[in-house]
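Here the complex is missing one protein chain, while the rest keep their positions.
A and B are the chain letters, set down in written order, and residue numbers restart from 1 in every chain.
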Amino acid sequence: MAHFDENAKPFSHKWLNERLAVDTLQRVLSTEYWIPKNINFLWAMGMVLAATFGLLLISGIFLLMYYQPNVNTAFDSVNYTIMSEVGYGWLWRHIHGVGASVVFLIIYIHMFTGIYYGSYKRGRELIWLSGMGLFVAFSAEAFSGYMLPWGQMSYWAGMVITNLFSGGSLHADGLVEWIRGDYVPGQAFLNRFFMLHVLLMPLLIIGLIVLHFGTLRIPHVNNQDGEDFDFEEAARLYKEGKVKESKVIPFKPVFLSKDVFVMGIYFIFFFYLVFYHFEFAMDPVNFDPANGLKTPAHIYPEWYFLWSYEILRPFPTDPGLMAFGFAQVIFLALPFLDRSPNVAPASRRGLFKYWFWAMLVDMIVLTFMGKLPPEGAWSVIGLIAALFFFVLWIALPIITSKEKKL
Amino acid sequence: MKELKIFGIVVAFTLVLYWGVEPFAHSQMHKHVEGDNLQYSDLKPLKVKGDAKAGEAKAAACIGCHSIKVKNMPAPMDAMASSAAYGVNPPDLSLSGALLDEKFFAHFLMDPAGVTKSKHFAMPPSAFSEQDAADIVAYFKSIAPKEVTAKEAFEFACSRCHADRYGKLTQLGDEPKTKANIKTGVDLEALEFKKNLGTYQNKLADYMGKLPPDLSIIIRARSEHFLHTLVENPQSQLPGTAMPRVGLNHEGMEKVMSYLEETGDPSKPLREETGPKVLLFFLVFTALAFLWKKSMWKGHH
Partner (left out) sequence: MANNTKGRRDFMGMALGGFTALGGIGALYAAKRTWDPLPSVKAAGFTTLDLSNVPEGVLITEKWRGKPIFILKQTKEMMSKVTDKTKKRLLNIGGDYYMVTVGLCTHLGCIPGYVPETQDFLCACHGGRYDSTAEVTKAPPPRGLDIPPFKIDGKKVVLGEQGPEYKKMLEDGITLPV
């Protein structure tokens, strides 16, 4: 039964504690949330992602004040009203465009950090799964957002990606029309993707972030050696004042202070891009208004989708779609395909070390080929890289089951 | 330091990724076209010098189609009538002497369709010797105003075919300010203008093969190099295009480009002013964050 002191002053520390358990919350979520000391700056990528998501949310709120989700006025509402009439509108637009691109750079770094250090096993499977869920949610958010300026790339990306749902030989054209709400991407299409981008996907992302944090709390954050140590013991040492001997640090203020420093460096890089180098995030092709009667000479998705785009391209329609579908979901299976119980950096895991770097290089090669025109040598390299992707996944259970226990 | 090594690897992979996806891929998609620095090398240098006084009499024929506002000479037909007759509206010639390359202008007068490299050009040859051409050019140079604004340059060189809606500029001039009927909301004046504009645009699209694109934001839709080389010689970037070679000189090119930047990237000055301030803020922020980190981590290592 909760105890309430009649003499406690309203909104005082004691009063709040009785009603909201603020002290307990503080302990559990920050001052006694123990983080291993044996980590590096890559462990800050999660907070960097949260900060970038925050920037996207805030800049998105200001864009939302002036954006018009109508096929006749969308383009000018962005490129005229927001870019030249609205006070600092250009700043929010650049932050939003650059943020949408850079967030994926950080997502990939964050993801590959997890793969390298084995942070998807031994109690951390749900962290990995909720994280991959976030990757899918962010991808849907990015795609729906890209539709909104209603430029040439918006229109044709919308046309091509929704065409995927016809399922090749299945010819599910009715499904494609249902998704679009029309025969071609038009007003219905724009409005529903506006709804997805502004309401549904952000709610989903926020929910998944909460889940992601929740799945992290009990297993605790991993460390550079994958060491499974006693957190209770380490916490006790720290609280006794033996901060040098203890293997942990409290989230607040110790881990947070390094986090903020890493974020500072990130923001310098981020805002340099916002002010001086933004064309990669705002492709010139999308500064031509959408024209349903003219396909641009070169269509390509944003860079973060290029690797999976290239897995689709080299194959005939049906195998291509199956390969593409496989590529979207296979990363989810990582905790279960990796048959080794070792939680350790890849450098200490025998063949897995080569698997990791091969995967990383293969995805970069796929990314390059996805952007290059599908001709000559490029399409050959793309085919080899796509096939190699499958080889790597088939090899994973084999090489990890043979891995020596550390 | 291990952490620095890890940071180096992450940066290296990121830079490689950027290189492949941006500069390298784009170099493969768009072959580089060399410009001619507005020398118009395909045209022979003139062997004679022009005389403005002689040119004035020889230029008398021009007002058969063109207006010369600076001399208070109107065109015989307005834009709508010219469009119906020729497909496009002949430009006012007041700025021609200021914005066109002399050599180009002279050769153009002798062979408009050939020199502009356009398949059909409504203007017939208007000078029949190099001396005549040079004299006419000298005359137009003598009457051209000294100060030309960016908008005037665009209007002269481009706006009879290309609109710029962000600059409120149509092929028929500035968008008029009109007032709707208070009882019905009907704005007849605006509707009349829209009808005329639509008629003009339809005729223009027939004449050119398609409607020349609105240039409001072209400065962000194409690179500056592309636009420069395109305006200098449309055929070099868009082989077979109906867009005529205009023959701008350096001042003309500069002024047209600055108008395009006015309508397509008006936030550039403020962006360039705010950038250093924001970056400086984060530099100081990072320095303070580093000091905070050091103070929090004291004794922990």
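Some points to look at:
Assume a contact is a pair of C-beta atoms (placed from the backbone, for glycine too) under 8 Å apart; a residue touches a chain by one contact, two chains touch by 3 or more.
It should be emphasised that the depicted structure is a prediction, and the values quoted were computed from it without experimental measurement.
The residue touching the chain not shown here, chosen from A:G168, A:P219, A:P253 or A:G325, is A:P253. Of the options A:D23, A:E85 or A:D230, the residue whose C-beta touches the omitted chain is A:E85. From the options B:A12, B:V186, B:A205 or B:V284, the residue with contact to the unseen chain in the full assembly is B:V284.
Not every partner is drawn; the one left out touches subunit B at residues 179, 182, 281, 284-285, 288-289, 291-292, 294-299.
Although one chain is not shown, part of subunit A still touches it, namely residues 31, 62, 65, 81, 85-89, 91-92, 238-239, 241, 243, 249-250, 253-254, 257, 260.
The definition used in the following text is that only the chains that are shown with their structure count from here on.
Per the touch definition, subunit A reaches subunit B in the complex via residues 37, 40-42, 76, 79-80, 83-84, 89-91, 94, 105, 109, 243-244, 249, 253-254, 257-258, 260-261, 263-265, 267-268, 271-272, 274-276, 280, 282, 284-285, 287-288, 297-298, 303, 306, 360, 364, 367-368, 371-373, 378.
Contact residues on subunit B toward subunit A in their complex (touch as defined above): 2-3, 6-7, 10, 13-14, 16-18, 20-22, 24-25, 28-29, 165-166, 213, 216-218, 220-223, 266-267, 270-272, 274-275, 278-279, 282-283, 285-286, 289-290, 292-293, 295-297, 299-301.
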